[in-house]
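Note that one protein chain is taken out, while the other chains of the complex remain in position.
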Amino acid sequence: MDELRTSKFHVLKSDTEPMAQWRITLNDVIFGAESKPGKTFDIILIIAILLSVSAVILESIVSINTPLGKNLYIVEWVFTIAFTVEYGLRLVCVRHPLKYALSFYGLIDLLSIIPTYLSLLVPGANSLLVIRIFRILRVFRILKLFHYIREAETLAEAMVAGRRKIIVFLYFICTLVVVFGCVMYLVEGSVNGFTSIPRSIYWAIVTMTTVGYGDLTPTTAFGQLIASMMMIIGYAVIAVPTGIYTAELSKAIVRKRDVRGCVGCGKNGHEVESDYCRYCGEKLPE
Amino acid sequence: MDELRTSKFHVLKSDTEPMAQWRITLNDVIFGAESKPGKTFDIILIIAILLSVSAVILESIVSINTPLGKNLYIVEWVFTIAFTVEYGLRLVCVRHPLKYALSFYGLIDLLSIIPTYLSLLVPGANSLLVIRIFRILRVFRILKLFHYIREAETLAEAMVAGRRKIIVFLYFICTLVVVFGCVMYLVEGSVNGFTSIPRSIYWAIVTMTTVGYGDLTPTTAFGQLIASMMMIIGYAVIAVPTGIYTAELSKAIVRKRDVRGCVGCGKNGHEVESDYCRYCGEKLPE
Amino acid sequence: MDELRTSKFHVLKSDTEPMAQWRITLNDVIFGAESKPGKTFDIILIIAILLSVSAVILESIVSINTPLGKNLYIVEWVFTIAFTVEYGLRLVCVRHPLKYALSFYGLIDLLSIIPTYLSLLVPGANSLLVIRIFRILRVFRILKLFHYIREAETLAEAMVAGRRKIIVFLYFICTLVVVFGCVMYLVEGSVNGFTSIPRSIYWAIVTMTTVGYGDLTPTTAFGQLIASMMMIIGYAVIAVPTGIYTAELSKAIVRKRDVRGCVGCGKNGHEVESDYCRYCGEKLPE
Partner (left out) sequence: MDELRTSKFHVLKSDTEPMAQWRITLNDVIFGAESKPGKTFDIILIIAILLSVSAVILESIVSINTPLGKNLYIVEWVFTIAFTVEYGLRLVCVRHPLKYALSFYGLIDLLSIIPTYLSLLVPGANSLLVIRIFRILRVFRILKLFHYIREAETLAEAMVAGRRKIIVFLYFICTLVVVFGCVMYLVEGSVNGFTSIPRSIYWAIVTMTTVGYGDLTPTTAFGQLIASMMMIIGYAVIAVPTGIYTAELSKAIVRKRDVRGCVGCGKNGHEVESDYCRYCGEKLPE
């Protein structure tokens, strides 16, 4: 979650170590989102990212790439150079360039520009160019811009709080699809398309998650019976992750709600109806 | 939600500016739903709307349109003229005709009659006639009639309260399908039907939402592995919007329940049917 | 729900109007489930119902019906005569035979035996015989036997409590599929299989509910875009009925939990943490 904020790279006035004024200003524009120039920079950046992602997508469509390929090539280089300059500026104005370069966003920022340069060096590395699509992850910065970070944090917090239960659930699902996949491999066999256990497990996942492509379906009566059981299990078992997440999210929302800090011990996270601090027994402010 | 009520166009007796008596009466019939004539008008209107929508639907079936086309044409004109008269009356009896014309229902009401007239002017604009189907949105007025507005409001309130979380979730889903779509474009390639990134993203959405048409399915072992991961993610992640909405709806229902505070102990959160405070036994205000 | 209990046809000793002893005893066996003979009767009945339903199902399988058709015919008549006798006994030992005959179970009981007799009178009415499958509804009596009525009632209570919200939701879904169905009819057209508006609406329902047969899929780029939007809406909107039902069920369960009656006014339904009756202010028993 800290990664999402990226605020750790934002220089604050209270920081002790002095930095050149131009670096502080630049940092404020690039990493901050409170000042006017900071906001403008973020908006321009997000538009540029979305345009460059669109260019990558359009490039993959043959009927568009054939006539407009050259234009898209130029557009691509314009964005790559712009993003390279931006990446350089980020490195320059941050207090710890290496920390930034190795952070989640630092890596994504680098991944956004490298493929274009590599395509010059390695001929035929065009498939590599699709990696540029990861640029879209950069747009997560938009959350910061519109103050959606709190919401993202609450959602993530509930996910983290329920992670052990979710892992147990996923483990249970995995066991179930392996067992059912093997049973179907025995029951239906290669004749009906269940040519190997991995393929049967793939079918079991398609069925259990209620996706149901229909590229592989049971044809024997017994196979259809087992498939029916799987479907009903899959249909009912969706209740488990939903129950886990709903329960955890309700708690996370309630926890967020009360922001009173205790005057005795400074802790917060009290429930709305509490009158006394549950950590030190001090009376809470109204 | 205010749009749903349309009561802002209903003239109330307490309104200061005087209006001719016939306009007030007409307004009461057309916009109100409390008086007997108002209710009758609403019921007739809703039946007319449903009939005209059915006519539009029937018209699209070749085996019905070939023999009965002429009758449906007449029916269509009868409804169009009736709705035109109704639209005119609405404009006449409302205090601010322009405000009504530009409101959600005003536009829908206009959209319900225009296509039929346009088909006279523009030959071959038959495909335009399908727009008449938007008449069905007019039926939302039925909610007002049966006092379901409160329920619709509670549902909408929970949606609004959780909108920021839902946007973050949708944003997360969009990123996921773009990234997975691109990965599958690389892995499966044009040979297996993944001819472009938009088409791969379409496949990713079909898979993630557990729709699973099967018009496009992974054929390589690695593609099936990635697809399996996507399905399990999509299957588990449905828990997020459900959790958000359940949590917000529970709050919205409780909030609706009661706002009375106890005069004895000051506590609130009492159920609507309570007469006495459940904490101190004091009588609650009506 | 009262229908599920069927206890209204169970004669109680406290009933004022006198009935012949054999009728009371018979009533106790057939309608009651507390006494030993009553339980035995219920178990035999349920086994008979399940066997007769299995016979109907087996009859529909050609490879089984061809060699065993005659045996199944005999089995069918044995069950029909047994159920006819049972139906007669029910009519005889109940206080108000007509009331029973017109009740939900009375009609189902009648529907279970009529088709077999009709197949004698009306030749070729074999398709009518499938109606016998409604016998399966008689098995709901098993809930009474195993004391699952309370659970069924809680589930139904939550459904009833949320019915207005669920109707608003279903209404919203219906409008959505009609509008999207029409849009797809325009966009894809007859060439791609969207031959009429009803067929397009059918497609919209298949897509929105995430069933996704794949018998009808969008082929144009714009159609796939609209379909993608529908899928994401359908995927997220499932949260609404789940939210409604979860909220109502939680309330219904809590309501069931506390069974303390107030000594002051006799009302119950207090919350577990309440100390005073919320209706009359009397102190509640611990």
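Letters A, B and C mark the chains in the order given here, with residues in each chain numbered from 1 onward.
Methods note: a residue touches a chain if its C-beta (ideal position, glycine included) is under 8 Å from a C-beta of that chain, and two chains touch if they have at least 3 such contacts.
What you see is a predicted model; the values in this text were computed from it and never measured.
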Practice item. Could you run through the displayed chains and say which ones the absent chain touches? Key: A, B, C
Check your understanding: Taking the entire complex into account, which one of C:M19, C:I114, C:V211 or C:I233 touches the absent chain?
Key -> C:V211
Practice item. Mind listing the chain A residues that contact the chain we can't see here? Key: 164-165, 167-169, 171, 175, 178-179, 182, 185-186, 195-198, 201, 207, 210-214, 217, 221, 224-225, 227-228, 231-232, 234-236, 238-240, 242-244, 246-247, 250, 270-271, 273-283
Check your understanding: Which chain B residues touch the hidden chain?
Key -> 210-214, 242, 246
**Study point:** Residue numbers in chain C that touch the chain omitted from display
**Key:** 53, 56-57, 60-62, 127, 130, 133-134, 136-137, 139-140, 142-143, 148, 151-152, 154-155, 158, 166, 169-170, 173, 198-199, 201-202, 205-206, 208-215, 234, 238, 241-242, 244-246, 248-250, 253, 273
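As a working rule, only the chains that are shown with their structure count from here on.
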Point to revise | Shared interface numbering between chain C and chain B [over half = same, under half = different] | key: different
Review point. So, what's the distance in Å between the C-alpha centres of chain C and chain A?
Key: 43
**Study point:** Chain centre separation in whole Å, for chain B relative to chain A (CA means)
**Key:** 30
Practice item. Would you mind pulling out the distance in Å between where the CA atoms of chain B average out and where those of chain C do? Key: 29
Review point. Going by the touch rule set out above, which residues of chain C reach two or more other chains?
Key: 210-214, 242, 246
